[in-house]
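Here the complex is missing a single protein chain, while all its other protein chains stay put.
For reference, chains read A and B in written order, and residue numbers begin at 1 within each chain.
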Amino acid sequence: MGERRSPPTAEHEQPAGRIERSVDRLHGGLAAVVNGGFFRVTVVSTAVFLYLPVVVVAYLSLSPGSQPSIPLDGATLRWYGEVLTDTRFVRSLATSTAVGAVTAVAGTGLGLLAARTIVRGRLPGWVRAGVAMTVAIPLFVPTVVVAVGIGIAAGRVGLGFGLGPVLAGHLYWVLPFSTFLIASRYATLDDGLVEAAHDLGADGPTAFRTVTLPLLWPALVASVLFAFALSFNEFLITFFLAGSGVTTMPLEIYGKVRIGATTFLNAASVLVLLISGAVAAAAASLEPPT
Amino acid sequence: MTSGSSQMTLRTDGLVKRFGDTTAVAGVSLAVEPGEFFAIVGPSGCGKTTTLRILAGLESPTAGEVELAGRDVTDRPPRDRETNLVFQDLVLFPHMTVAENVGYGLARDGVPEATRREQVEEMLETVGLSGFGDRDPASLSGGQRQRVALARALANEPSVLLLDEPLSSLDRTLRTEMRTELRRIQRDVGTTFLYVTHDQESALSMADRIAVMRDGRVVESGSPSTLYNRPRTAFVADFLGDANLLTATVQGRENGRVTVEAGGGRFDAAADTGVPDGSVTIVIRPEDLRPGGETLSGTVRSVSYKGAHEEYGVALDGGDSVRVRTRADGDVTVGATVGLDVLDASLVTEANTEDGE
Partner (left out) sequence: MSGLTDRSWWPSTPAARGTVADAGLAALPTALAVALGVVPLGFLFVESVSPPVTLTNYAALGGSVYPDVMLRSLGIGVVITGICLTVAYPVTYWLAHRCPARYRLALLVSFTLPLWLNYVVLNYTWVWILAENGLVNVLLTETGLADRPLDLLRGGASVVVGPFALPSLSLGLGFVHIYLPYVLLTMYVSMERLDYRQVEAARDLGAGPVRVFRDIIVPETYGGAVAGALIVYARIAGAFATPQILAAPSEQLIAQVITAQFYDVLNYPFAAALSVAFLAIVLVGFGIGALSSDVRAELGRW
């Protein structure tokens, strides 16, 4: 069967022999389709599609010059040094990390409260459904509408713009994700577990600490990580709420992208992807997705 | 408060629980004595679990009172009650070891770690699980999990242990074995057991006293033998075992016994309740009908072999049909005519048995 593919990185490293190989691959691909390898071809192409651009940018971040050209005429980590000593970039990274950390922890706390309300709250059904619907608003309302709405409200109420509003906006943005992540785990917990704890002498807080919390733990960790990633990468709401004083990493990158593509930007991009990739890897090692 | 109530470990008075339009419990009054093995039996949906949950404090009654050792605990939360519940589906804490499960109640009572470990080990020994302390509950067999649940509920020495059909998830052999075990453990620890089940066999074999429930009410209560041999209602007679219910007319009466005519014959029946005039219902257990007599006569319609004994369906000449249970001797055939003696019969009230199962 001919659906073996060479890794995408090989392509730009050796321009010679490329034609041969692509013809080979074309043959292989056709044969694979005929042999029922249609699925595998689709899957491999999808993977290549998702990762090729990232690989190319990573490759181009090694360029000695500030404007890389394919193929590179050398490789250096120099631009990573430049990025890490660039005060603007480092400050934006620090802002994003701090906002992300606060949002992750506080958002997970709020998500836990909301999840508890939705799944276990001793409240009328319509109240619980109402809370779920309200929390879910940012999932269904286009982000630009949410962002303009908050922007206009912040301006009109006199809340103004800056770090506070950005934090509030991020908390609001991650709330539905952390809520539904935790709620789906909460729903699998047997009611009887808490009742058993009460029956054996635990008061409300103790039962929560000794039974509910340990059982929710994986979901809480997943929520912290996902909320961090969401906040760390959030662009549009921040764009409307940051004002002139606050620059988060996505805003900084966006500003630079608008000016032009450079090796500096490539290196910065790779660093950013590595950070969020590491968070994702931590999450994946804790619990498989879905 | 009634005098003598303090001798009762547990009393309830007119418990009512409504869920919207459903009345799950419709006025249950019970009195359980210290050290007693008390069983509540009744068909599915009759309100047993709800009653138990009210006693545990997990549900608050719409009306009525719960009294534990002479103290009104109706509005006390579960943790302030000296009752522990063994849940129908056990609900062991999945994130704790067996020992941590068993020690949970002790930890909540503030028992120091070292003492706790000792007590847990002792408790595990009582239920026959020494050495299982470090195991994960998920790695245990059904019977073992059952024992862990029991140990967990017993460890902090409740004055009443409430058990909600704890054996229903076990297979037959294990269930029989666990019944004996439960009885032994109850004698060993001396705790009052309030055992809820829809399985009359469990109740009859384990309990000191039984209350039979139906539609949210207690129909009858008493010792297993009294309820089995001298049921006062057709419902209890039918629920606690196989029963032949016959319509009879009272012919004569003398202290506690009546002479009745039923199924084409005339015989004596016990009558604990007031005897109405005219038509009554009597219960005869299948094993209380002995072939070879002449009180009743009829034709054998069916024979089924049940191992140690045989059962016949007999159409009486008087019109009714009865079941007869006797030692297997294999000389009865379908179509034969038999005469039957009535060894024991009792008069019961309310003939309605249609919602019996």
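Quick note on the criterion: contacts are C-beta pairs under 8 Å (C-beta built on N, C-alpha and C of every residue); 3 or more make two chains touch, one makes a residue touch a chain.
Given the structure is predicted, the values throughout are model-derived calculations rather than measurements.
Of A:Thr117, A:Thr210 or A:Ser223, it is A:Thr117 that touches the chain left out of the display.
Residue A:Val141 is the one among A:Leu77, A:Ala98 or A:Val141 that touches the chain not shown. If you put the missing chain back, the residues of subunit A touching it would be 11-12, 15, 18-19, 38-40, 42-43, 46-47, 49-54, 56-57, 60, 69-71, 110-111, 113-114, 116-117, 121-123, 127, 131, 134-135, 137-146, 148-153, 155-156, 168-169, 171-172, 175, 179-180, 184, 204, 226, 229, 232-233, 235-236, 239-240, 249-250, 253-254, 257-258, 261, 265-266, 269, 272-273, 276-277, 279-280, 283-284, 288-290.
Here is the rule we go by: only the chains that are shown with their structure count from here on.
Subunit B contributes residues 56-58, 77-79, 83-85, 87, 89, 91, 93-95, 104-105, 108-109, 152-153, 156 to its touches with subunit A in the complex.
Only residues 190, 192-193, 195-203, 206, 210-211, 214-215 of subunit A touch subunit B when the two sit together in their complex.
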